[in-house]
Every structure is written in structure tokens, then in C-alpha cells.
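For this view, one protein chain was removed and the others were kept in their places.
Each chain gets a letter, A, B and C, in the order it is written, and its residues are counted from 1.
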Amino acid sequence: MTTIKDSVHDYIELDPTAEALLDTAPMQRLREVRQLSTVQFVYPSANHTRFEHSLGVYHLASRAVDRLDLEPDLADRLRAAALVHDVGHGPFGHQTEPAIERHLGRHHDEIDWLLERTELGDVLAERGLDPTAIAATVDGRGPLGELVSGALDVDRMDYLVRDAHHTGVPYGTIDHARLLHNLRIVDGELAVEEDTVATAESALIARTLMNATVYRHHVSRIAGAMIDRASERLLADGVLEPAEFTRLTDAQLLATFEEYGPTADVSRRLRERELYKRAIWARRETVPDRFVGPDYDRTRALERDIAAEAGVDPDAVILDSPSDGTSPESRARIVVDGDVRRLADRSSLVAGLDACAREMWRLGVYAPADHLEAVREAAASVLEIEAEVVH
Amino acid sequence: MTTIKDSVHDYIELDPTAEALLDTAPMQRLREVRQLSTVQFVYPSANHTRFEHSLGVYHLASRAVDRLDLEPDLADRLRAAALVHDVGHGPFGHQTEPAIERHLGRHHDEIDWLLERTELGDVLAERGLDPTAIAATVDGRGPLGELVSGALDVDRMDYLVRDAHHTGVPYGTIDHARLLHNLRIVDGELAVEEDTVATAESALIARTLMNATVYRHHVSRIAGAMIDRASERLLADGVLEPAEFTRLTDAQLLATFEEYGPTADVSRRLRERELYKRAIWARRETVPDRFVGPDYDRTRALERDIAAEAGVDPDAVILDSPSDGTSPESRARIVVDGDVRRLADRSSLVAGLDACAREMWRLGVYAPADHLEAVREAAASVLEIEAEVVH
Amino acid sequence: MTTIKDSVHDYIELDPTAEALLDTAPMQRLREVRQLSTVQFVYPSANHTRFEHSLGVYHLASRAVDRLDLEPDLADRLRAAALVHDVGHGPFGHQTEPAIERHLGRHHDEIDWLLERTELGDVLAERGLDPTAIAATVDGRGPLGELVSGALDVDRMDYLVRDAHHTGVPYGTIDHARLLHNLRIVDGELAVEEDTVATAESALIARTLMNATVYRHHVSRIAGAMIDRASERLLADGVLEPAEFTRLTDAQLLATFEEYGPTADVSRRLRERELYKRAIWARRETVPDRFVGPDYDRTRALERDIAAEAGVDPDAVILDSPSDGTSPESRARIVVDGDVRRLADRSSLVAGLDACAREMWRLGVYAPADHLEAVREAAASVLEIEAEVVH
Partner (left out) sequence: MTTIKDSVHDYIELDPTAEALLDTAPMQRLREVRQLSTVQFVYPSANHTRFEHSLGVYHLASRAVDRLDLEPDLADRLRAAALVHDVGHGPFGHQTEPAIERHLGRHHDEIDWLLERTELGDVLAERGLDPTAIAATVDGRGPLGELVSGALDVDRMDYLVRDAHHTGVPYGTIDHARLLHNLRIVDGELAVEEDTVATAESALIARTLMNATVYRHHVSRIAGAMIDRASERLLADGVLEPAEFTRLTDAQLLATFEEYGPTADVSRRLRERELYKRAIWARRETVPDRFVGPDYDRTRALERDIAAEAGVDPDAVILDSPSDGTSPESRARIVVDGDVRRLADRSSLVAGLDACAREMWRLGVYAPADHLEAVREAAASVLEIEAEVVH
């Protein structure tokens, strides 16, 4: 067995299928896609990649599969799905997801095409593994698909710990060893024993706190929104085919921005970290309901209205209205005296954390430093909110 | 400056007063008092002492004092108070607190007598430090006393991290560097800036999860209850004077149990880890309100009733009904746009965590393994609750 | 399977034999014997016990046994031996070893008597395990005994990492996962593959540096020498039977010192950390060869001579002349192209480290603070060395 050293899980042992999958171009590409994309603009140490994360998810899946003592075929499928679960990600991961979905109509978890039309398919075929079943597993469907994508999946168990290790933020340290140790299968579905409730809660808490301090930091969101707008431009203008776009690395996307006039400024700003600033940063209760959530057409129309009112170029205004948070972990299944319940029903924390997520929600309007005041006033007027001053 | 290496904070620099205080018998005694008393029966690595914890609290206080740029006299007082804050603890810390309070009428934070009548007083006098002011500070009173004992004190900041390091449980990792960095004084009281709310919440969360998995683990509570009953016996029978009792180390208390007939069995059971077991482990909602909380006389009467009904010796029944949890951190002061608010008002998590603490509350009835069934039935009848089976 | 949380290895799974062995009084006693005995006088966090260390050694042995895919009987024996390998230690571990050997003629690794005459024997018998074979394994004899006591044993792998974790000193972090992963059996003996040489060297280095900064720190040696002298007194005066002495905990030995007049002062000094100081601290090259090494009778005669010359009580002089260091790891077997070599033959570091150990060697003469000058002059004269001034 080949062994790989990992900064989070120490030694990771690869089965032969995993080794062959790793050796393919789609997997190797993940070495050049940062796990936390634009978070490195806030936390300079956050340079870990989707490649090492994929190894970590594979490792946790292997341990879960051993623990649950699954039959070999299912075990093979789960391990393979864990390893390839992120190959569908475009450059800068989640930041280009909406643009890809608009132009390709495909979510990053739908990877049937990758498993069929690339080297990955050859590797799976040689070993008698069914690409369709693996793609379904990555999407959380089929037997124990929830281990890879579900309420308490190994994806989240890895990224919470790994993101904490690399940002230096101490909140992500869930006790995955204990969670894995206490996994059970009840009626064909995953569950944990009741006395693991505190551990399951800790995963939920870790994500809530990581959201607050890392994942939703405004600087990262601003850089992400800039990438989203420039990506949209590239795709709308036909500079790149959507399928081609999806296969770029982070650096290749920046290079493409650089070479195309209308997006060159975004490239320069990202390279020199001369990002847009917050003109508006508004709490949920101050924002009219009809402006909440990432509706693309509405967002664009509002940006144009704000730009017009402020007398600036439309590219100088970015509106960022996230969806309301939900907590997938709250659906985790807990075994209580032989009965299966949801974590939300057993844990008094879940409601508090959901409220907490709502509390942290912000609508942002971003603009270059030299148009900040004009955009702030215009946005406050168009969005009918009080302009909050942020420092 | 003398420097001491610490497993949690790395190097701790001692000012001359701290060095002199450390050199006294009351401080050196803390080397032989485990920080987590009976938790080592569940987490065998939890052998850290109140001595190293005291150094850690001193270290955090020093950093806070530097950060806040306090005038020298107040800084000296706070540092000294931080260092000696635990000298009042009896053997096995919190486990002997109720017995000491019953017989001495004194809480472990009331340490005036120690600062006046021991070497500690000489050290303070030589340096012109006022014992009364320091004793008040340890009790959370006086200028910035809350830094040592308050909603977000350095005591808690140290023990959450230290207890996590030594148990191996990952929940205690609050970001004390960030908390300290963001401390402010507003109207003479401590507060943190609004964008530290997530960090303040994390301290609250850490304590809630540490309660669930470490501090209130039933095995630790059982051993603690056994120590409480035996201590009561020693004191009630006049084997030791209360003041003498308070100055024992953990091991000296065990040796005293061993030498006195009526408590010898408890000593043997603790040494061989042959602890009582749970006969009853009941949730809050199943317990009549009148049986909730650690009322001493009521508890003793109920134990006798249960023993009588079960036909066993009164010493074979221990009833453990903790008080309802409260969360001191929820009172932490947060500065929002120049105004001071309570964390409970700014954080949607606080209510969830309070509910969570209630959820984890349990009434326990403990008995030797060979009387378990008899005691369970008797206790269920006397306490009017359904006997829950625990494994 | 029962699982125990450990601060170093995270979760440790116990097989049923291990669980039964743990439940015996001789194993539970190890909860009250500090792994690093007097090191806590220098590193206040070093309060971990031989109990948690025993669990760690068991854990590493289990992993090695799985890795090597041994047949069940041998695997059982090695695991059991790993768990009980320290039951023979007296109070304060290595510090009372010489006194025990003088009076009992038995080394702490000779534990046949414990495995035959205590509960441990019953547990082994019930499970068909041979106490003699296990005692031999603890002593490094018999099939793969070297896994428990040998050039690269799991004992050392655990303690180097654990002692580093608890002192806060960063030198002990050897890569035991890699060492275990690369263990092989060649001709019935353990060996590691050639590309693990750097890892094997790191174990040797870790021990050398831990010796320099932790294990041989003069404050720890002084406290240890004080315990050795007082223990000798107790045994020589017949206050305790040697066998009884061996079974004490650290605290029980201190209590015994306290109760016996001639050793009461040592007890007080240890409790209040009022230790002897260094009168002499001499390098190897300044000390005549005939005074090197821990010869008991010679040491005592020299102490008397020094005391007489200084005009102080014989108890006021302690001479501490350690043996020259040797490095067991240098005998580790390395597989090079199929041939087995010794680490010393493959590693250019070994000679350097041996020289380094010689460099750190010191002869110490210790005395109470108020006799320091007199003892220094007398000792320099009696030992024919230049008195080096230490600060």
C-alpha cells in the first residue's frame, strides 16, 4: 500500500484504486485549486488545496467503512466516491459555482460526465466500478451516500478540521474520531448513538463559528463576488466555453481575466489585493424581504440602478445578498433507546445555532475605494435601507 | 526574570512578587491537588494540577494587564490575585467544597484568612500589597476584579484550554489570544468589541461542551459524590478540624479516609477504581421539582429513605441532584457602536446553550454494583420517577 | 470494545484482557505514580502518570502487532506485556530504583513475582496467558520481547512523545507512526527498512535532547538524590519492608518520610520545594575516573569525607555521579538491501550523539543553601576537582 503523509491525519494509506484515481489529470488538477479560494486574502495561511482535502475525505471514509464493516463492493464505491467528490469544482471552488450553474446548468456534485468522459472513467472501468453509482454517491444518493454528502458526512468532518489547521482559527476542531467510532447503520441509514450528541453538536457549532469568522468574512466575500462578476463576463461574452471554464485552475482563471480587456482590472486587483470595499453591510432585519437571497436577475438590475443613481460605471457596484443559512447537521440521525431521532429534536442547541446564523447574515454592497461614498448613498436609497457605516 | 515552561502557554515569565508567592507552602501545596480531581477516573490523562493552572491564569492576567496598559499598582494586584486565586481550594477541589462550606461556612474564593495568616501574607506585606484588596479581587470584587472572576475571566480562559489539552477532548480550544487582544475598559468595567462576539460565544460553547463530555461525566460525579460523603463523615465525626481538612492534598485526604474505619472502604474503592454504579440517571423533566438541587438535608433524608426501602446500609446509597446550570459568560459585556450590551442580548446562541445545559442535567442515584437492582427500585419509588436503565 | 480517550494517542481501544488487567490494584496504583517523578519541580506541567503511559505503550504495541500480522497467542502476550511493563516500578519510578535493587536485589523489569502473586496473575490465568512468558517479554527476552524493551521499543516511542506533550518541550516528537509502519521481522527479530533511518535517528536524537533539557535537569536530579538518600534510610532502618516499600505511591512515600524523624526534613523540603543546591557541577573531563559512576559504597564514603571536611552533618551532602550514557537505539536493526545492519553502522549521527551525551554528563554535589560554600570547598578538595561556580 502506498502511504501519503498529511498534515491533518498523519498517514493516509491508499488502496490500489485510489492510487490509480489520484494519478489522473482531473484529480491532479485539484492541486491547483485552493480549498478556501479567496479566504487567503484574510487568512494568509489558508493555502491548502482540494487535493489534500480529497485525500482527507478518502481517509475518513476508509475508516468509517472499516468501522461499519461493509461488504467490499459498497466499501470500494464509498471510498472512490469520497476521493473524487470534488473533481466537479471549477476554479476558486464555490466562488464560480453560480456562474457555472447558470451557463452549464450543472452543480459541482453532478459529476457523471467527468466519470464517463475522462481518464477517471477508464480507471473505474478497469476495476469494475460503476461510474453512475459513484456519481450518485457523490451527490448523496444511493446506499450510504449520506456518508459522502449528508448531515454528518466525512466531507465536512475533514474540512472543518483542515480549515482550522490552516487558518489558525481554533473553532473547527470537532472530534471526528469519536463521531466515526460511533457511527451505526439503522434501517440502512447512518446514525450515531445518543451519547455522541455532544460530538454531533460540536460539528454544527464548528460550522457556525467557522462561518462567522472564516467562511463568510466580508473580505473573502468581496473577492469572491468580484470573481463571480468577472466569470459571468467571460462566459457571457463567449471568451471561454463553459465546459472549458470548469476545468481551469485558480491561476488559469486569473490569467484568463488578465488577457481579456473587460476583466483585466479584476485580475490586477486580485493580484495586488486592491479589493472593493464595503459601501453597505446591512443586518437581516434592516433589509426588505424582497431583496434577500442570491437571485441573479434581480441582483443585476439592482446593481445597475445603484450605479446609475451613483453616476458610476455598472462594474463599480457589486451587490451580495446571501441566502438564509440552513444547518444540514441538524438532520443528523441519533439513536435514542433504539429509536432514531433527528439531532434537531434531541439538541437544544440547534435552534440557537439557526438563530445565530440568521444573526450573522449580512447584505453587502461593494465598490472601489474611490466611489465608496457615492455608492453607499445610492444603494441605501435603492435598497431602502439605512446605510450602516463600517470601518 | 524567571521563566517557566508550560505545556499550554509555552514560556511564562514571573515578576519578582510572583516568584516569591510561588515559593510559599500554600502555593506549593497546589502541586498535589489535581485540577480536575476525579475526572482522571474517566480521562486517565487528566492529571494536571492547580499549580500549573495558577501559573497559566497568572500568565493570561499579565498579558491582559499589559494590553490594557493599567497603572502599576492595579496591575500588581491583578497579577498577584490571579496567581493565588486557587489557594483556598481544599483537597479534590470542587468535590470537597460543599463539605467545607457546611463546616467552615467559607467558600474557596474567600481567602482573606490565607493571605493574612500564612507566608503568603508576609510576601505581600514585604511588597506593600494589600491582602484584603487581593482577596476581594479573587472574589471578583473591586477594580477589574472581574478579570480574575467574572463573565470572561482569565481563570476560565486557562482552564478550558488546559483541560482540553490534558483530556484530549477538542472542545476547549477557545481563542484566548483574540479575547485578550480585544479587551477594553468601558466605564471602569471590562468589555470586548462587537466583532469579538464569536470568540466570546466560543468560550460559552466550550464550557457547555466540556460540561457535557468532561466536567459532568457520571463516573467523575460518582467518585466526587463518594468523596463528599466520606469527607462529611470525617468532619462530622471530628476526625479532622475543618481548617486542617482544607489544607490537605488529594493524597493526604485519601490516606485519612484509609486510616478511619468508617471511610476506609471509600479509600479502597477509589484506589482500585471500584466505584459505585448508576442505579438511576434521570432527565430533568422526569424529576419532581422538589427534588432538584443540592439541598443537603433533603438529600440525606432521601438517601436514608431509599436505603431503608432497599434494605441496604445507608452508606450504600448516594443521591446526586445538581443545581440547574447557569452561564456566567452570558453576562459578558460587548461594545456595540459605543454602547455596552450583554452577550446574552447580542448572541442568539446564549438561549440555545442555556437550554442545552438543562438538557444535560441528570439526577443520579449511585450504589455498589451488588445492590444496584434493589437501590434502583427503591429510588424510583421514593423519588417518584421512572427508573431509566443505563448501560 | 472499551475505548479510552488519551491526550497523546486520542482513542485507545482495549481488548478484554487489557480491560481486566487494568481493573487490578497493581495497575490502578500507577495512577498515583508520576511518569517523570521529580521533573515536575522544573516543568510544573509534567504530572502525567505511569498509568496513562502504560495505556499508550499498550496502544502502540497493539498497532505494531496488527501491522506485523502476528499469530494470536504471541499478539496477546505482547499486548499484555506492554500494558503491565511498568507495574514493577516503586514510588517515584527511577528515583527509588537503586535503593530497591540494593535491598530487594530486583530490577523493576523483573516482575515475575507480581504476575504470580497478585490479581494480575488471576487475570492472566483465566485467559490462559503464561505469566513467565509475559515477565520475560517485559524484560526484553523471548519472541519479539524487544518490541516492549529493546533498541526501538514502544515504551520509548510513547514516553518521548508523552513527556514532550506534558513538559511543553518540543524535542520529543518522533514520528512513531512511521516507525511502526515500517517495522519488519527479519530472522525473528525486529528491523526497520533503510529509508526509515532518519526516523530511527530522530528517536535517538529526541532522547538525547530530552536528556539534556528534561530528564537530567539538575533540579530534578537533586530532588531525586534527596529521595534516594531518604529511601535508603527508611530501608536501612527497617521502617518499611522492601516489598512493602515497592508498592507505595509517590504520596505514600512522602507521608512515610514525614512520619519518620530522620527523613521528615526531606519530606518538608520536597513539599515546599526547598531543595538542596548545587555546590559542585563538574564536567566529565575534570573528574578523576575513579569517581565516575553510581558506586554506592564509594559514594557514601565520599559524602562522609566531604561532610567531615566541611564540618557539616553527613545528611547535608549528596554526591551524584551518574554512569556514562549509552544509547540503546544505536543497536536498532536496519534492513539495507536485504541485509540487516545496526543503526550505529548506518548512521553518522550515532557517534555524534554519544559524544553529545558524554558532553552533558555532570558530577553534582548538592547541599542545603546555608552550607553551600563550605561543602563546595570540601568537595573540591576531596574529589580533587576545580570547584565550578554555578549560578
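By definition in this document, a residue touches a chain if its C-beta (ideal position, glycine included) is under 8 Å from a C-beta of that chain, and two chains touch if they have at least 3 such contacts.
All of these numbers come straight from a predicted model, not from anything done at the bench.
Listed by label, the shown chains that the missing chain touches in the whole complex are A, B, C. From the set C:I4, C:A99, C:L190 or C:L209, the residue in touch with the chain omitted from the display is C:L209, counting the whole complex.
When the omitted chain is restored, the residue from A:N47, A:T132 or A:S323 that touches it is A:N47.
Between the chain not shown and the residues B:H94, B:H181 or B:R331, the one that touches is B:H181.
Interface residues of chain C facing the missing partner chain: 169-171, 173-175, 198-199, 201-202, 205, 208-209, 212-213, 347-353, 355-356, 358-359. Residues of chain B that touch the chain left out of view are 3, 10-11, 177-178, 181.
The set of chain A residues touching the chain not shown comprises 4-8, 10, 23-25, 28-29, 31-32, 34, 40, 43-45, 47-49, 51-52, 55, 165-169, 249-252, 254-255, 271-273.
Assume only the chains that are shown with their structure count from here on.
Averaged Cα coordinates give chain A a centre that lies 50 Å from the centre of chain C.
Separation between the centroids of chain A and chain B, computed from CA atoms only, is 41 Å.
With touch defined as above, residues shared between interfaces to two or more other chains in chain C number as follows: 10.
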